[in-house]
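Input: one structure, supplied below.
What you see is the complex with one protein chain gone and the rest in place.
Entry: chain A
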Amino acid sequence: MRDTQENIPFAIRQFSPDQLKEALRKMHLIRLFEEGAEESYMRGLIHGTMHLSIGQEASAVATCMELTDADKITSTHRGHGHCIAKGADVGRMFAEFFGKETGYCHGRGGSMHIADVKTGNLGANGIVGGGLPIAVGAALTAKRLGRDDVTICFFGDGANNEGAFHEALNMAAIWKLPVIFVCENNRYGMSTPATYATAVKNIAERAAAYAMPGMTVDGNDFSAVAGALHEAIARARAGDGPSLVENLTYRWRGHSKSDRNRYRTKDEIEEWMSRDPIARFRDELIAHGILDAEGAEAIEAAAKQAVADGVEFARASPAPAITDVTKFVHAEEAA
């Protein structure tokens, strides 16, 4: 006796058609935004470096699916997707990447520090593992002030070997804080495979050391990620404490713009590209009658337009005044 509902993926059962279409739009937006950023970088409009999350879109969007602006996230150096998933505007993101005053950080942060405090994004972090204790602090605030918001802490497989990871998970667990640790295991920390650098097979196993649930899911399967987060968020909101979710995924691009890609094979990359999370989610929506092919194309086209408009907004935006170099160091100067 099988309930037919069981054959329907979690996300389709859980979310409205509009929510699902919006999720697909955000996944396209992330992909196209990052391709646009890459192109802008090649054209010299963006300086410094950049870490692209192309291939990891399901992880970002499905993780943030049930969050409101009151819920917080902390993010990593590979944080563009998280920022868009949480609701940021791509125009202001491009403006930040172009170093403009209209950017989210008024040109002081760039790609690696992209944030949008109003939508609850407390910021990307240039320090591997840097956001972990900060997320626990945000969850402490929620608990102390009696708010029911949760904090999602994104980090990579490389970060799970930092001391900050262990200290943060332990404190979150002893104080039963509403925080969910989301490990985006894309297999490599720069060139170092997680299988080499981490003693346990699945990073989620480390949850056992901190007496919290650990789940390893297919990070390219939107529903699998959304389902795991649904459970973890419910647990956090109920006051039952933190969880660790590991999204197994892959970054198609190199670690950053300086990567010569000597540590992985073409075959491996192609194999993962054939598991494109966006195509998979789109096909799933079509298969379940949420969308037809035409509708899917329209969503992608709208995202493309938003990216083009965003680049234009950023290009036309003013640069910060040179004389403002020390503005925002302290509160008084921010006035």
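Details
One rule holds for everything that comes next: contacts are C-beta pairs under 8 Å (C-beta built on N, C-alpha and C of every residue); 3 or more make two chains touch, one makes a residue touch a chain; residues count from 1.
To be clear about the criterion, contacts and distances are computed from a predicted model.
According to its UniProt record, the chain left out of view corresponds to "Alpha-ketoacid dehydrogenase subunit beta" among "Aminotransferase", "Multiple sugar transport system substrate-binding protein", "Alpha-ketoacid dehydrogenase subunit beta" or "ABC transporter permease subunit". Annotation: of A:36, A:81, A:123 or A:219, A:123 touches the absent chain (contact as defined above). Between the chain not shown and the residues A:174, A:287 or A:301, the one that touches is A:174. Within the full complex, the residue among A:164, A:180, A:291 or A:307 touching the omitted chain is A:164. Only one residue from A:13, A:47 or A:144 touches the chain missing from this view: A:144.
Across A:108, A:176, A:280 or A:304, the single residue that touches the chain missing here is A:108. With the whole complex as reference, residues 72, 74, 103-109, 113, 115, 117-118, 122-123, 125-127, 130, 132-142, 144-145, 163-164, 166-168, 170-171, 174, 326-331, 334 of chain A touch the missing chain.
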